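Following: one structure in structure tokens, then a few remarks.
What you see is the complex with one protein chain gone and the rest in place.
The block that comes next holds subunit A.
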Amino acid sequence: MSDRRRITGPESALPLVFAPTPNNQSTTKSPQEKTNSGIRNFFIKTGIVSNCNGSCFLEVDNTTIIVSVYGAKPIRGSSVTSASFSVMTKVSNNLEELSNFTSSDLSHSKEEKEEQKLAKEDEYVTTNQIGKTQLSLVEQKLSTYIQTAFLPSILLEKYPKSSIEVFINILTNDSHTNSSLLSLITWCANCTSLALVDSGIELKDMVSTGIAKLTDDQTVVIDPSYSNEGRKTVGGQEVRAVASYMSVTDTVVGLMIESEEGVNGEMIEKVIDGCNTMAREIRSNMNGFLVSTM
């Protein structure tokens, strides 16, 4: 049955199919080159959404995120002793490329034939369905990670019979650099952290998140972006990880590791160290920002 609450347009309409961009043209316009050490510059501003309790805007390269926090607000008819905490992520309708993450990220490991086949399917970008109601896979992953990571940091028992809701809006995503899902999670998490501080909800500690990549030759790259590495590391033993920390108690509250070839303890240790380095730097940045806004 058609959606009668939205104006969805004619049903016989077909999505636009775009031919792949010729390579020489797509590479001409890449954003600023990033050196392998250091974190990309990012812009943050809190309190930009006025009809919520706390909000934060974050921009890094061409990725823009708005996080708004609603709560603690009362839940009717509930008598729980601590607040419920939920995270909703919304990726703008037009950012279809995000849903290709899983398939294209996997294509590294597969045999060349299969990869080509997959790549061919990925080449044709089509428009997304308008007015979708269910969360996409990417949105689910993002929500779950952030909910897990922030649950230990919020003093939920201070807010009985109430709920705290976090809404993450990804307005634009970096289509030039094709930044990965992990990178998106990192910046969403850092943005959420500041939005929670802005909301005045009582926290044990601020959560800061870092991303790192362990390359073939066992070097650790923090805040990796696809712009400078190309995506041609087929068969490489790459390990990518996102980790979230509460610095005061020095605990890891969230961890996500991605690799095609499998990982061992040594690798995990190295890559987590990388994440930690970045998270600390982010934390000192956020501290500086919060002091400056006081």
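Keep in mind that, in the parts below, a residue touches a chain if its C-beta (ideal position, glycine included) is under 8 Å from a C-beta of that chain, and two chains touch if they have at least 3 such contacts; residues count from 1.
FYI, contacts and distances are computed from a predicted model.
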UniProt lists the protein of the undisplayed chain, choosing from "Ubiquitin-related modifier 1 homolog", "Ribosomal RNA-processing protein 43", "Rab GDP dissociation inhibitor" or "Phosphatidylinositol glycan anchor biosynthesis class U protein", as "Ribosomal RNA-processing protein 43"
Return the single residue from A:Glu165, A:Asp205, A:Glu258 or A:Asp273 that touches the missing chain.
A:Glu165
Subunit A positions in touch with the non-displayed chain are 5-10, 12-22, 25-26, 28-29, 48-52, 62, 66, 68, 70, 88, 92-97, 124-128, 130-131, 133, 165, 167, 169, 171-172, 174-176, 178
